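A single protein chain has been omitted; all remaining protein chains appear in their positions.
The first chain written gets the first letter, and so on, giving A and B; residue counts start at 1 in each chain.
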Amino acid sequence: MKPWFDFGFALEILPRLLSATWISVVLAVLSFALAVMFGVVLLLLRRVKFRLVGRSVGAFIEFIRSTPLIVQVYCLFFVLPEAGIILDPYTTGVLGLSIHYGCYMSEVFRSGLDSLPQGQRDASTALGFSARDTYLRIIVPQTIPRILAPSGNFLIYLAKSSPILATIGVAEIMFIAKDIGQENFRYLEPMTIVGIIFLILSAVGARCIRFAEAAFGRNWNQKEVPDV
Amino acid sequence: MSTFFEKIVALLDVWGYLLFQGTLVTLGLFASALALQIALALVVGLGLISRNKIVRILCSTYVEIFRGLSTIVILFWAYYALPFLGVKLSAWTAAVLGLALSHSAYMAEYIRSTIQAVPKGQYEAARVLGMNDRQRMRYIIFPQALAAIMPLFGNELVMLLKATSYASLITLSELTEAGRSIVVRTFDALPAFLIVLTIYYLIAQALIFLNNLIEFRISFWRTSEGIDRANAKRNSRLLKPKNLEVRR
Partner (left out) sequence: MSDKIRRPPAVSFRSVSKLFGNLRVLHNLDLDVVEGEHISLIGPSGSGKSTVLRVLMTLETIQEGQIIVHGRNLWDDYGKGSVMSPHASEIRRQIGMVFQSFNLFPHMTALHNIAEAPMRVLRLSKDEAMLSAEELLAMVGLSEKRNSYPAQLSGGQQQRVAIARCLAMRPKILLFDEVTSALDPETVGEVLAVIRRLASEQDFTILMVTHQMNVAREISDRILFLHGGRILEDGPPEQILDDPREDRTRSFLRAIREA
């Protein structure tokens, strides 16, 4: 057993791992998109006039956020077939990720909305804006920059939780890495490469978030020297 | 509905011991990882605001690396890859180390930010009263940072609890693994997983409750300015026009 890093082997397995990375990324983006949609739905449901609906949705969100993702994914994986819904592992995985992170997204959106000063709504009322206009022209444009950073972070968390789906058979990066390890009886190189890939994904992701933040909020938050 | 309830009771009757063992392992894992995590986070967190530039760089590299890697990758690497470098860890050790290292990075950041959020006036007041740096940190700054970190800490507790479930992926028989093994043996997944989820949920609620207790007890350690400044980051940046800052 070679006591050090086998670069030759690493180079050999790199292509396979890179293509698996692509699968993980696509999986993450897809799940994120669904999570955002689900999050918005949850947010709207919470504000329904019917108290009971809002409360149940709140309880559901709390429950999902307090319990492990793995167990939720297993739950879907094992329970859905019993109920007659047969989905492939990939779809099950996407569903599990979307529901779990959708609950987080709804909280992000909710606190983004809440952090907007009440004064903006007051001013809109005083000027006679309709509810629709208030939301579309005043509230939402100001909420988006606030939720960019947390949302971006969750996208990165999502991408990095794809290994969970390996246990239900999704051929994402960790699945492939373990596969390689089992075939060649060497785990060091594949695992290390996975680690490096994740580090790169994180760094790239963080850079993108900062870019998006700057693009969305720069204009109206930069304070020039006022000429009094 | 009654048969469902009966199913749950029956399940607990037959497999209860497995779930109980699993819960114990989960709790043990949680406690060990938490203790190690706090210790590491203190060291690294204080290192992040050290006057020594090298220490600062080392610590922020630590944070960057362990935040950039997901907990799962760290666990897998510790259990599967490390043996090839001569270090063979048991699943338990790999799990505790992996969880602690990974989460300590996040907690170190919280420590850094809460210490930096203590109003500068406090430092000056302490200095004026004749305290040296160590006294000032211990009696004035740290208590206020501690009070500020409690809400973040509560969140972190739940995160760690959920992360213990990753240990099931490196063959540790904690609660999630117990649930899974029950399900593959019986053919009734829903009650089993609901029980497992509920157990996690109850533990999480207990943790949050305890955290809130402590948070309340030490909340008066913070000055109102400290609370305002902490909340200002959470609330809008566009409060009073006088306080507008340049965006990073």
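In this section, contacts are C-beta pairs under 8 Å (C-beta built on N, C-alpha and C of every residue); 3 or more make two chains touch, one makes a residue touch a chain.
Keep in mind it's a predicted model, so treat the numbers as computed, not measured.
Colleague: Can you work out which residue in A:9, A:63 or A:129 touches the chain that's missing from view?
Modeller: Of the listed residues, the one touching the omitted chain is A:129.
Colleague: Touching the absent chain: which residues on subunit A qualify?
Modeller: On the subunit A side, contact with the omitted chain comes from 117, 119-120, 122-123, 125-130, 133, 137-138, 141-142, 219-224, 226, 228.
Everything below uses one rule, namely that only the chains that are shown with their structure count from here on.
Colleague: Centroid of subunit A to centroid of subunit B, CA atoms only: how many Å?
Modeller: Measuring from centre to centre gives 19 Å for this pair.
Colleague: Hey, which residues of subunit B end up touching subunit A in the complex?
Modeller: Going through subunit B, the ones touching subunit A are 65, 67-70, 72-74, 76-77, 80-81, 83-86, 158, 161-166, 168-169, 176, 179-180, 183, 187-190, 193, 196-197, 200-201, 204-205, 234-239, 244-247.
Colleague: Could you list, by residue number, the parts of subunit A that touch subunit B in their complex?
Modeller: 1-4, 63, 65-72, 74-75, 78-79, 82, 111, 115-117, 157, 160-161, 163-164, 166-167, 174, 177-178, 181, 186-188, 191-192, 194-195, 198-199, 202-203, 213-214, 217-218, 221-223
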